[in-house]
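With one protein chain removed, the remaining protein chains of the complex are shown where they sit.
Per-chain numbering from 1; labels A and B assigned in written order.
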Amino acid sequence: MSGRPVLEVEGLHVWFELDGGRELHAVRGVDLALEGGERLGLVGESGCGKTTTILAVMGLLPPNASVAGRVLLDGEDVLARGERSARPHRWRDVAMVFQGAMNAFNPVQRIGDQIAEPMELHGIAEGKQARRRAAELLERVGIPPARASRYPHEFSGGMRQRAAIAMALACNPKVLLADEPTTALDVMVQAQILEVLTALADDFRLAVVLVTHDLPVVAQVCSRAAVMYAGEIVETGPVDALYHEPRHPYTRLLYAATPELHGAGELASIPGTPPRLDRPMAGCPFRPRCDSAFAPCAEVHPPLDAVGAGRAAACHLNTAAREVPA
Amino acid sequence: MSANGEGPLLEVEGLVTRYPVSRGIVGTLRGRPREWVHAVEGVSFRLRRGEMLALVGESGCGKTTTAQSVLRLVEPDGGEIRFDGTDIARLPQRELRPLRRRMQLIYQDPYESLDPRFRVRTTVEEPLAVHGVGPRTERRAEAARALELAGLAPAELYLDRYPHELSGGQRQRVAIAASLVLHPDLLVADEPVSMLDVSVRAGILALLDDLRARGLAILMITHDLSTAARYADRIAVMYLGRIVEEGPARGIVDNAQHPYTRALLSVVPRPDPRERVAPRILRGETPNPVRIPSGCRFHPRCPMAIADCRDVDPALTRPAAAAAESHRAACIRV
Partner (left out) sequence: MTTVPAPELLTREPDDFEGPRRRRHVVWSVIRTQPQAAIGALVLLAVVVVAVLAPWIAPYGEREKVGDVFEPPSSEHWLGLDDAGIDMLTLMLHGARVSLVVGFAAALVTMLIGGMIGLLAGYFGGKTDVVLMRLTDYFLVIPDIPLMLVAAAVWGRSLTNIILIIGVIYWTTTARVVRAQVKSVRERVYVKRARSLGAGHTRVLVRHVLPQVAPLLVAITVLSVAVAIFAETAIAFLGLGDPTLTSWGKLIENAFSRSAISVDAWWAVVPPGLAVVVVVLACTMLGRALEDSLNPRLRVGHLSVRHFRLRGAGGGEAR
C-alpha cells in the first residue's frame, strides 16, 4: 500500500489527575500510522493504555486528563486546540465502536432512528434520506433493513453489536476504532462480526484499529499489530512475524500464554504484575517480569527501534551484543 | 488418579431444568398457555475423582444452569443427580446442607465474588463459620493453609488485605481458597479465567490442574475450546440444553464428529496467521430455548441436515469414525 497515512499518531502522552494530587501517566509516547484499508491490531492486557490511546484519537478524554502529542487525520492535527479541534472530526472522519456498545443503545428509540441520528447531527442527511441510509447500513452489516423500526431489546447481543458498527459508519468515516468489539460474544457470533468488519473495511477502504487483548483475533483480522505494555508500544510488525519471530520478550510470553486448539506443552504465565503508572519508572518497564533481563535493562529505557522491514521493538536484546547466559 | 476402583463421584442422569416465562398480567388474563425456557433438557454425564470435565458451549446452551442444578442452587425439574452414591436431586434442604460442604462453586467474576467489606481472612474463614467448624484459632490456621494451597504464599501477607488491594488473579485465588477451606470433593468452576488477563490465566488453570491431581473432581464451565482442550480430561459440548458430543478432550478437538462441534472448532481464531482454517460460520444465532426445534435441535442451522433430521431426535451414540471408546455424538449422520 502506498500513499500518505490517513491516521498518524505522534508522540502521544496522556496523564490523568488523581485524588490527592498524584498523576497517572497512562500513555507514554505512542506512535502509530495507518493507511486507508489497513487493519491494525492494538494488543495488550488491562491497564496497558490501549483504550486510552484510541479515546485520545477521538478526543474523548475526561476532564481530569491532559494530553500531549499530535493526532493527524489526513494531515490535520485534531488535538491542536483540544475539544474545539477534535469535535468537527468526530464521527465524520474517525468513529468508534465502544466497549460494550451493544448495551449502550437508547432503549426507547428505534434502532433505525439511532443510526440516523449522527447523520442528522453532522449534516450528512436528514429525515427520510437519513432513514434510508440507515437501512442500507443495516443491510451492510447483515441485519435485514426491515428491522430498523425495532427497538434494541428486540435484538440479540450479536445483532446489537452489528448495529453499533453500522452507527459508527453512519457518517462515512475514514478511520474506524473498535474497542474489544467481540469480547463479550460467543465464538460463533464473534466469527460473524469479524467477518462483517473485514468485509466493511475492504469495501469502504477503512483504516481500522482493533483494540483487544485477544491475540488470535488480531491474527485473524489484522495485517499488522502493535503490542502495548505499561502505556508504551513495545513491539510492532506484521502479525505473522510477531507470532513466529517475536523480538520482545513480552510478545513472546504473551503468545506462550495463549492456549492453542492443537497446541501441546505448558501454557506460560508471566510472573509479577504491570508496574504502577503513577510512579516514575527507570529503565525498561517490563524488566521486573522479564525472563531475559540483563545489565542495561534496569537503567536505560529501551527506545522503539526498527528491527527489520516494517518491524520495531523496544528491547535491549535487539541492539546490545550480549552473551547468552549459561 | 482415578484408579481407585470406586464408582464416579458425580453421576447425572436425564437432568431437566426449566424456567417459566413470565406472561405478564395481560397474558395471564387472556389465558395464554404458559411457556417454558427449556434450559436443560436431558443431560447425563459422569465425573470421577481426579478428573476434569469441561462443559463447553455458547450462551444459552444450558451449561451454567446444568452446573447450578447439580449444586441445587437452582431446583431441577427432573432427572437424577447422584453424588457419591446419594441421589441429591430431590433431597430436602436440611439434609442437603452437610453435603454442600463437599461441593463448591467458583464464580466467573473475581471482582464481584468477594465482599468488598470483608478482609481476605474473613472471606476465607466464612465457610468454616457457617458450617460451625472448629474454634476460631483453628479456623485461622485452616484459612492460612487454604490460601497457601491456592498459591497466595506467604499467607500472612494476604490475610488482612481488602479485595480492592488485590489484582484480579489474586482475588480469584482468594475465592478458590474460600472454596477449598471445607475440603470439598467436587469443584465447579464457572468460567474461572474469562475475566482475567491472559498472562494470569495459566496460573489459575495450573492451580485447578494441580487440585485435580490431588484428587478433586472438577467440572469446568467454559466457552473457550482451546482452554478446554489443554486442561480438561473430557469435553462435553452442549447445544440448546443437550449434550451433542462428548468424549476425551483431544479426541473431540482433533476428531470432532458432530457438525456443531466441527463448526465451533473451525471458527476459533488461531494465533498463528499461517494456520488457515476454512471457517464454517453458521448463519443466524442460537434459537430461543423457549421454542426448541423439532427432531434434532440443531437441524435448522446444520450444514449437513437431511429430511430425517426434522423428525428424529438423535441420542448420543458412538460415531463410526470415532477413535476412542467413550466418544459419543448425537447425530444420525455420523
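Just so it is clear, contacts are C-beta pairs under 8 Å (C-beta built on N, C-alpha and C of every residue); 3 or more make two chains touch, one makes a residue touch a chain.
Just so it is clear, the structure is predicted and the values come from calculations on it, not from any experiment.
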Checklist entry - Which chains here would be touched by the one that got left out? => result A, B
Item to check | Residue of A:Ser223, A:Thr273, A:Ser292 or A:Asn318 in touch with the missing chain, whole complex considered | outcome: A:Thr273
Checklist entry - Which residue, A:Val6, A:Val30, A:Val43 or A:Val67, contacts the hidden chain when the whole complex is considered? => result A:Val67
Checklist entry - Taking the entire complex into account, which one of A:Gly82, A:Gly100, A:Gly127 or A:Pro144 touches the absent chain? => result A:Gly82
Checklist outcome for this item: Where B:Lys63, B:Arg139, B:Arg173 or B:Arg212 are the choices, the one touching the absent chain is B:Arg173
Item to check | Where the missing chain touches chain A, by residue | outcome: 11, 13, 15, 23, 25, 28-29, 59, 61-63, 65-69, 79, 81-83, 269-273, 276, 280-281, 288-289, 301
Checklist entry - Please identify, in ascending order, the residues of chain B that touch the omitted chain? => result 71, 73, 97, 100-101, 105, 107, 109, 112-117, 126-127, 130-131, 148-153, 157, 161-162, 164-167, 169-170, 173, 175, 178, 199-200, 202-203, 207, 214
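We take it that only the chains that are shown with their structure count from here on.
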Checklist outcome for this item: In the complex, the residues of chain A that touch chain B are 45-46, 156-159, 186-192, 194-195, 213-217, 219-220, 239-240, 243-244, 253-255, 257-263, 266-270, 273
Checklist entry - Where on chain B does chain A make contact in their complex? => result 58-59, 167-168, 197-203, 205-206, 223-227, 229-230, 253-254, 263-265, 267-274, 279, 281-282, 285-286
